[in-house]
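Provided herewith is a single structure, encoded as structure tokens, for subsequent inquiry.
Showing chain A:
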Amino acid sequence: MGLFKKEGKTCNMPYVKKKGFFGSFTIQSSLVVLFALVFIALFIIGVRGDLGILSFVQDIYVLRVIYDFLIHLAILPVIIIAFPVLGVFGLMLFGRNSCNSRDMIVIFMTLFTILFTLFMYPAVLEEGVHLTIPSILWLGISFSVDMLGFTMLMITSLLWLLVMVYAHEYMKKEMHCNRFFVFMGITYSAVLGTIMAGDLLTLFLFFEIMTFASYMLVIHGQREDSYHAGYNYIFMGIIGGFAILVAMMLLYFTVGDLAFTSGIATLGELGAMKYWIIGLLVFGFGIKAGMAPVHVWLPRAHPVAPTPASALLSGIMIKLGAYGILRVATSYYFPLEGTPGGDPVWLTTHAVGSAIIWLGIITMAVGVFFALQQSNIKRMLAYHSISQMGYIVMGIGVALYLGDLGAMGYAGAIYHIINHALFKSLLFMVAGVVFYHTGESNMYKLGGLWRKLPLTATVCLIAALGISGIPLFNGFISKSILHHGIVEAHYYGHGLFYYAELIFIVISAGTVASFIKLFYYVFLRKMPEQYKSIKPEYNNLDTAMAVIAIIIVFIGLNPRFIMTTFIVPQLNSMPYSSEFVQTYIVGLTFFTTEDLLTMLVVVIMGFGIFIFGTKFHLFHLKIPYWLSLEYLVFYPMNWVIRNACQLMYGDECKYNEKTLKRLALKNNKEIGFLDRFVIMANVFNVRYEGRMIKSDAFIYTVFITGVLVFMLVMRAL
Partner candidate 1 sequence: MNDIIIKSITRLIIPFIQLYGVYIILHGHVSPGGGFAGGAMIGTSLVLYTLVFGIDKSKQKFSHRVSEYAESGGILLYVSLGLIGIVITGSFLTNIEAGFPIGNPGSVLSGGMIPLLMVGIGIKVASTFITLFHTLIEEEVV
Partner candidate 2 sequence: MITQLPIINLLLFLGMALIIPLFKKRSFSLTTNLGLGVLFLVWISSIVLLYHVITEGAFYYQLGNYDRMLGIELLINTFSVLFSLFIVSLVIIIYIYSTGDATEGVAEKEYGRYYILLFILLFAMLGILYTNDLFNTYVFMEILSITTVSIISIKRKKENYTAAFRYVMLNEVGSLSYLFGVALLYMITGYTNIELVSEGVQSGWSLYPANILTAIGFMVTGIGIKAAIFPFHIWLPDAHSTAPSSSSAILSAVVVKVYILIMIKILFRVFGIDIIQAVHIPTVLLVIASIGMIMGSIFAIAQTDVKRMLGYSSVAQIGYIVMGIGMVSMLGLQAAFFHIFSHGLMKAALFLSVGAVIYHKKIRNVNEFDGIGFQMPVAMFVFSIAALGMIGVPLTTGFISKLNLGLAALDAGQVVLIVVLIVSGFLNALYYLPIMISAFLKDNKDQQRVMRVEKIPKTMLVPLVVLGGLIIAIGLFPGELLSLLEAAALSLT
């Protein structure tokens, strides 16, 4: 297959492949995955007290000692973060020679992280794991894991294991694998640290490390478009980081303590400052979460990153943006537990919540609209990520807006985080498999692949059904809960949210349409000539995808498992009214006729949009470039500089011609905002630096007279 040029060091090192249906690495990794799943299931069920497993363990003395030691280990958070770093060192030392041993190290590292995360479960059930390390980084860092954090840790570590299994096979076609896995490990540590953070400074620290480490993953391909996407990604990441930094400074100055405890008492008296703080935090985390209008890096970064990295970027890392917003809003802006519902402290939360709901709705709409226009599979999936993040953000908004009745939105947001992680990474893996076998990522050029890749097609169907929200798959559950949430917002709150609910339904229909489009074009219709020679082989790619598909179906059939294990304990520890939680969440029936009917309406609308769109070629719109964000922001600055130059230098001002000519050479529309800024700085420098250097004495005289005059004038006043 001459589809990939093999320069430099690739992973296709010679290794002995055992004859037969499965190579040995595949069997080993599959066994590891199986072990992990079984262990997780047994441990969680055991600790909850069912099946008598726990008493069995308590009876055997040795097991009990080990068990007690492990669950009471105070520095578990540090161990969990240190594990991937150790794995990275091991990788650098031992993994140089063989791809297999390196990947085995990686897989075992993720396995052990899962195990150690599990050991926190009993402690988290009781009162959470807390660890403070004072005097590092001037204010000390602290870790605090509650049920929400534990949920995110579980889904992160499980998904990471599966993606690493997938990556072994996929990365055989790419170069620089060592570097890829090293930075993957560092990103993993940073992600774990962000989830376990106990105050804003720790969160910020690990968030920044994650941004810089994942930059290396985005830029992995080192092509021209990778560099552009990378610049966009990292500059927006830095801007987001700075926004969080300013919010952190403001928070420390006003409240005095950055830990994630209730600060509403002091914040309530601040007036406008509290809106600035939450605004900056939402902006900063929103950049990472892909919220509109700062989502622009997502569709550029996902197509250029290698598929395992895209799967994790979409699956986990953008969730951290939502997790950040959730954590910050529900910690600082919620009152203490037990505050009654009518208390005026909830007013700020209401205001903040309604803004976040609308942001979520806009994000949803933007995501689906652009997703329908795409032809590149990965870019379409990226836009869908944006849209689904809109769902999650809307759920968070409802959780805040309804005050103590907002448990439904909170539950919906967490549930959708779990579900979206699962099916979006599965969809990216499918896109990766298609690319791996055919080398093509434009869906209009593919077709009829279900014959050649039947497992992939089945799995893609399951994921598509999941994301569309069809009953019996996991998406239905979370979308129903979110739907309930937005209905409650409209019912208990302001009537305007009725329109929000309508938009919600339309967007869901759009999602259905988009996935019908994907499945049809890639798998169903007639196959073009060049793909008739693909041979299906079963390897790691399929193992990983199959496991995720099974989990999706499992959650779809047993929604109550996730609810009672992960979500309800978290809700009980938050200041939501407990009778509300009891009646509506614990007592939630999942397959009501109302929900099923809504879903039917959505599916029919989805088919309608698809047929309508293909008939009238509505799926190929492009917005004109003058509407793009960069041009709108840049244009006033451009105008100001040009006119200032004209004012000062009259005819001599050659600013227009030279730079515009240079820009024209590079096809005006493709230059990003930052490039233009740099060009402007260059021009400024060329004009002014020489003049400034020559006029030193003049500057001195002007300044000293200016300062003296200023001081005299100020004295006279």
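In the analysis below, a contact is a pair of C-beta atoms (placed from the backbone, for glycine too) under 8 Å apart; a residue touches a chain by one contact, two chains touch by 3 or more; residues count from 1.
With respect to how the candidates were assembled, all candidates are chains of the complex that A comes from, given by their letters.
Just so it is clear, the model here is predicted, and its values are computed rather than measured.
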Requested in this report: Can you tell which one of 1 or 2 makes contact with chain A in this complex?
Outcome: 2
Query raised in the report: What residues of chain A sit close enough to touch candidate 2 in their complex?
Result: 8-9, 135-138, 201, 204-205, 208-209, 212, 219, 222, 227, 230, 234-235, 238-239, 241-242, 245-246, 249-250, 252-253, 674, 677-678, 681-682, 684-686, 689, 692-693, 696-697, 699-700, 703-704, 707-708, 710-712, 714-715
